[in-house]
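Could you have a look at this structure, given as structure tokens, before my questions?
Other chains dropped; remaining ones untouched in position.
The chains carry the letters A, B and C, assigned in the order they are written, with residues numbered from 1 in each.
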Amino acid sequence: MKANRPLLALFLEIQMLDPIPRAGYVLRGVADPESVAEHTMHVLFLVWTLGLQSEGVDVARAVEIALVHDLAELRIGDLPRTSSHYFPPGAKKAAEAAAMADVLAPLPERARRLYDEYQEGTTPEARLVKACDKLQLMLKVAVYERWGTGALAEFWDNPDNFPDGGFPAVRELFEELRSRRNAENGQN
Amino acid sequence: MKANRPLLALFLEIQMLDPIPRAGYVLRGVADPESVAEHTMHVLFLVWTLGLQSEGVDVARAVEIALVHDLAELRIGDLPRTSSHYFPPGAKKAAEAAAMADVLAPLPERARRLYDEYQEGTTPEARLVKACDKLQLMLKVAVYERWGTGALAEFWDNPDNFPDGGFPAVRELFEELRSRRNAENGQN
Amino acid sequence: MKANRPLLALFLEIQMLDPIPRAGYVLRGVADPESVAEHTMHVLFLVWTLGLQSEGVDVARAVEIALVHDLAELRIGDLPRTSSHYFPPGAKKAAEAAAMADVLAPLPERARRLYDEYQEGTTPEARLVKACDKLQLMLKVAVYERWGTGALAEFWDNPDNFPDGGFPAVRELFEELRSRRNAENGQN
């Protein structure tokens, strides 16, 4: 049975994604903000649903990428976006890759390659996960705004939100979400 | 863009899995108990990892089943186990199926069939998800016991925990987990 | 002393009403939502206060009904309103009655009869408790709106809110509450 120890240790460590809150919400005063585990579940659901509607995407692999995409936070934490101004270029990315290699050590080599693919971001599967990662953020922002919690308006002004070249289905959903949000605010 | 509305509504509703705490932990005094979204993420990870190690399992489909397996709780809630003594046999299962049909209505028919497969529990994929659903429960119980939160000892005495015929890998992990837990308690 | 065991077990179980949050608030994003124990305390206060002002009501018995009216949730949980679409008609009511019989088993027969009276809803006492149950909901909704937590506007549009035939004192308080709420929103 001892052969299972590294795998069991991994499964136990993964549970620690629950108490890690997403830093962007913490710093904007969201009450009881989303955990990294919750974020991961929601990205998975988007990747699966939208992958099935997108041509030329290997949905099964995209789902696998989504499953691992945030696991480095177990060792490094969820750093706020401002942190990237202070670390040297590439330092955070390299730290994440190194942490991921340790976290995923009990799994076959294939698992680490999924993360490399995500960081490189060139395959359709990696790009779909990145687009859904962002869409999920805006869905949660919309939910928090309805609930009345957090100072989140700035997220809607992000010029990086779904520029040309992303997945049209994701972009359209974002546009629909934004127009609903603006309509609700206008009515109030 | 209006074609997206049912899908967008589904994506927003799914976010409500975050505030729903798992009833078994609520009633045993766990501080800040796991949400249904967190549970789902962890089951997905187990299904993926252990599915890759198991012969004769279509891992991609098992992951899809895990993704939908608890969505009915959006409409019905996470009922405590004792509730099953008070509803007529099959009533809860039927209610879950009906709720699932409504929740998943914006998705292709295939999504609902995944849930039927889960409830029937006869395919290897459905059985793997059920086994991982239980293993994840015991992993989280072990974590909470280390954290010192909740009155959870009774979970270890459940005779339904991994009887013969389950996945050997899952059963072995559970045995390893239980022996570690007993060793830790003995030392203290 | 052993004769006390069932009673002591009941007293301990009743404490579990504290961690059970009210489902309607959970699903609408209220931060740290009211527990079933808190709801019960507030309904009791309304029943007592308004019962003293109402002719033809046995206040003492109405208070007793209020004390037991939600105890079935210890065994069944606080199901969200949407759940009633998915269970067969009467299933939830029957489950509550069965759960209540078990919860109240250590008490004299009289306690169960109070719950039957509440479910039938024909006596003035039972109707007063039902009216106060609803009034308390709207009071808490008004409080949460002032606090800025939760997406609760839909509660004000419920056509079941205090139609003709209810207790005039309760209905008047609700009207006053609604007009205050609308005035506050208009000013903002």
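Going forward, a residue touches a chain if its C-beta (ideal position, glycine included) is under 8 Å from a C-beta of that chain, and two chains touch if they have at least 3 such contacts.
What you see is a predicted model; the values in this text were computed from it and never measured.
*Asks:* Which total copy number does the whole complex reach if 3 copies are given here?
*Replies:* Copies present in the complete complex number 6.
Please note the rule applied: only the chains that are shown with their structure count from here on.
*Asks:* Can you name the chain whose C-alpha mean lies closest to the mean of all the C-alpha atoms?
*Replies:* Central chain: B.
*Asks:* Centroid of chain A to centroid of chain C, CA atoms only: how many Å?
*Replies:* Going by mean C-alpha positions, chain A sits 40 Å from chain C.
*Asks:* Between chain A and chain B, what is the separation of their C-alpha centroids in Å?
*Replies:* 22
*Asks:* Which chain A residues reach two or more other chains?
*Replies:* 32, 143
*Asks:* Write out the stretch or stretches of chain A touching chain C in their complex.
*Replies:* Listed in rising order, the residues of chain A that touch chain C are 31-32, 143-144, 146-149.
*Asks:* Would you tell me which residues of chain C are touching chain B in their complex?
*Replies:* Within the complex, chain C touches chain B at residues 16, 19-21, 23, 26-27, 29, 75-80, 82-83, 85-88, 91, 94-96, 98-99, 102.
*Asks:* Under the touch definition given earlier, write down the residues of chain B that touch chain A in their complex.
*Replies:* Chain B residues touching chain A: 1-2, 4-5, 7-8, 10-12, 14-15, 17-19, 32, 34-35, 37-38, 40-42, 44-46, 48-49, 52, 59-60, 63-64, 67, 107-108, 139-140, 142-143, 172-173, 175-177, 179-180.
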